[in-house]
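Before I ask anything, let me first share the structure, which is written out below as structure tokens.
Apart from one protein chain that is not included, each protein chain of the complex appears where it belongs.
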Amino acid sequence: MPIWIYVVAAVIKSAIVLLVLLTAVAYTVWLERKVVGHMQNRWGPTRVGPFGLLQPAADGIKFLFKEDLTPPHVYKPLFLAAPLIAVIFALTSIAVIPFGNAITLFGYSFPLQITDVNIGLLVILGVTSIGVYGVALAGWSSNNKYSLLGGLRASAQMVSYEISLGLSLVGVLILSGSFSLREIVDVQGGTFLGFIPRWNIFLQPVAFFCYLMAAYAETNRIPFDLPEAETELVAGYHTEYSAMKFAMFFMAEYANMITVACLATLLFLGGWHGPIGGPPIVQAILPVFWFCAKVFAFLFLYIWVRGTLPRFRYDQLMAFGWKFLLPLAMANLIVTAIVVVVK
Amino acid sequence: MISVHLILFLAFGAVCVAGAVNLLVQRHPINSALSLIAVMAALAGEYLLLGAEFVAALQVIVYAGAIMVLFVFVIMLLNAGVEDRTQGSRVAIVFGIPGMLIGSVLVAWVVLRHSGTGDVEIGALPGPPKTIGDMLFHEFLLPFEITSILILVAIMGAVVLASKPPSSPAEAPTQKVKD
Partner (left out) sequence: MVPLSYYLVLSGILFACGVTGFLIKRNIIAIFMSIELMLNGVNLSFVAFAAHWHVLAGQIFVFFVMVVAAAEAAVGLAIIIAVYRTRETLNVDQVNLLKL
């Protein structure tokens, strides 16, 4: 393939993925408000557009036109940089996520992925681990005790749960033998006994549970949303933020949710594998459809949990992470390794 | 001959050196920590240029993502302020900076003049995770196991050192303990 086609394809793919991601972020917010609303016997947004579908646009316009306050005693460079760090690293990790098999256009084959690296999983882990700084620095630079507590909680929580997250992924890595997300998905094709799909969730249910818990903690979501616990910390690390800077934290949180959902789909739910049939054009689109459907299901689970569970206390959170989740993930890893060696 | 490799090397190297110098110049520890993170990220780029992809990923995950988060956490926790210049630091600046300059120029001169080493190609030695894992669990098994004991001891030591000393309830109100 000539280099210019490669470059043009990369630019087009990046633009499309970014557009879809930002739209998905906006509509995940809408979905959350709607679903949680119905769970609490309310309607959620209904006024803007049919079913409140234009609510994200209205929110965006409102964020843009709000006054952008910078409180007087903040540490300005970091106060301004923190939301940027958060949102940039949240959006970056989507770059290595594959959405489907390669498609062939004009005689060239284009993988449905911005870039295919053989250490894709490590790239995502690295990028998300850098994303902690956005939250931590926001809390510190705001010069506000609530923000500082939120930032401290967030960094301690994210570092603690990152270990369980990593260990839960190692079981999947042992089964697939590769860091490449594409190869991990390829291993999951086919079925057991003819009807159970060969997804890692059936082989590694404990790892999936650990991943789920650690993912909730990593993205600061209920039941682990201690960094922004509004009953004790006002709004946690983003107490002092307003307008677009606040919206950036908001976008970062939902983009992280989507990344986590994509990763769960790829690692545990079989990626784009699913029943495929019909005319060729449908066959080309179906894998992407299955991928999106699984991501949607995972996001729905997120929202469902938010609508159901209360918030943990901070010592419970830490005890759960270190005394329960970490040993569980390690035990799962040891059992998986033994089974693989014996087989 | 200016190649892509050289341009990228110089770009990452410039970030490294700027970050390292900024670490020295900044007087607030959080700024120093952030410049150190920039150095580490740029070093990950240099590792990628040399082909060491796994090491580069580890550099970002372990160094920038875990160790430096710990540093930033402690700076936030202790509310460390701007450091004050004292007599000792003035002496160190007067003697330390010229000494460092002379030393590094000397090292650079020796390396550049007398090394006689060849060139390194871009991506010269790929270090795929599989090969690294093989080596770790065969040739380097004993050191690997020893580091695991080291880590265990370090965890226990950190817990013992950082946990609050037990104090009798009578003297608790007067004790100046900051959390």
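Here the chain labels run A and B in written order, and each chain numbers its own residues starting at 1.
Convention: contacts are C-beta pairs under 8 Å (C-beta built on N, C-alpha and C of every residue); 3 or more make two chains touch, one makes a residue touch a chain.
These numbers come from a predicted model, not from an experiment.
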(message) Quick check: which displayed chains does the absent chain contact?
(response) B
(request) Extract the touching residues of chain B with respect to the undisplayed chain. (result) 1, 3, 5-6, 9, 13, 16-17, 20-21, 23-24, 29, 32-33, 36, 39-40, 43, 46-47, 49-52, 54-55, 58-59, 62-63, 66-67, 70-71, 74-75, 77-78, 80, 83-89, 92-93, 95-97, 100, 103-104, 107-108, 111-112, 115, 117-122, 124-125, 127, 131-132, 135-136, 139-140, 143, 147, 150-151, 153-155, 157-162, 164, 176-178
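By definition in this document, only the chains that are shown with their structure count from here on.
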(request) Using mean C-alpha positions as chain centres, tell me how far chain A is from chain B in Å, no decimals. (result) 29
(request) Show which residues of chain B lie in contact with chain A when the two form their complex. (result) 30, 34, 37, 41, 53-54, 57-58, 60-61, 64-66, 69-70, 72-73, 75-77, 128-130
(message) Taking the touch rule as given, give the residues of chain A at its contact with chain B in the complex, in rising order.
(response) 78, 118-119, 122-123, 125-127, 129-130, 132-133, 136-137, 139-140, 148, 151-152, 155-156, 158-159, 162, 177, 179
